[in-house]
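Reading through the structure tokens given below for one structure.
As you look at this complex, bear in mind that one protein chain is not there, while each of the others sits in place.
The block that comes next holds chain A.
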Amino acid sequence: MLEYFLLLISAVFVNNVVLAQYLGQCPYLGCSKEKGVSIGMGGAVIFVMLIATPITWLIQSLVLIPLDLGYLQTIMFILVIASLVQLVEMFLKKAIPPLYSSLGIFLPLITTNCAVLGVAILVQRNSYDLGTSVYYSFATGLGFMLALVLLASIRERMEISRLPLSMKGVPAGLVIAGIMSMSFMAFAGMI
């Protein structure tokens, strides 16, 4: 039990996929202007990770390893993730149209979100079993969402603050992202 708790803490805080491993920077900066959108994006990424990780795990253990095709890992995983994103896009368009329109261009961009691919590859590197892989991908997605929501909350505040003109928008966002990343380094000694 403690092991799972530590895995959660590790994935969300210590080895946060965005702030410590620097994966998924594009949606991190692109979808963090409003809290609502960042929660939606985080949810969509968690959803894609939760489906992509077990499928890629199965492909790895049932196809790639038995057939000795380890070198096809990246291309196979990208194919699976791209198809899943298409699926999620169709699902959101049908079920939650407001979220679909607010995510806009960033939804198809999950296809190339390296955080999703990163998790699929990391679970293979760490040799997790299927259950742990799914759990780990959920925890990583949660960490992704946390980073997005935190940055969005700060940027919403920044919108109404007095900033030098040259710092408004993306420059301020990048500086805050850097400071957040440094503050998350403090978690490094936790586990």
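Rule of thumb we're sticking to: a contact is a pair of C-beta atoms (placed from the backbone, for glycine too) under 8 Å apart; a residue touches a chain by one contact, two chains touch by 3 or more; residues count from 1.
The rule is short, and it goes like this: contacts and distances are computed from a predicted model.
Peer 1: Would you mind picking the UniProt name of the chain not drawn here, from "Ion-translocating oxidoreductase complex subunit B", "Dihydroorotate dehydrogenase electron transfer subunit", "Bifunctional protein PyrR" or "Carbohydrate ABC transporter permease"?
Peer 2: "Ion-translocating oxidoreductase complex subunit B"
Peer 1: Among A:M90, A:L130 or A:V170, which residue is in contact with the omitted chain in the full complex?
Peer 2: Answering carefully, the residue with contact to the hidden chain is A:M90.
Peer 1: Please pick, from A:L79, A:L130 or A:M185, the residue that touches the omitted chain in the full complex.
Peer 2: Going through A:L79, A:L130 or A:M185 one by one, A:L79 is the residue touching the chain not shown.
Peer 1: To test your reading of the contact rule: which positions on chain A touch the chain that is missing from view?
Peer 2: Those residues of chain A that touch the unshown chain are 59, 63, 67, 69, 71-72, 75-76, 79-80, 82-83, 86-87, 90-91, 93-95, 97, 165-166.
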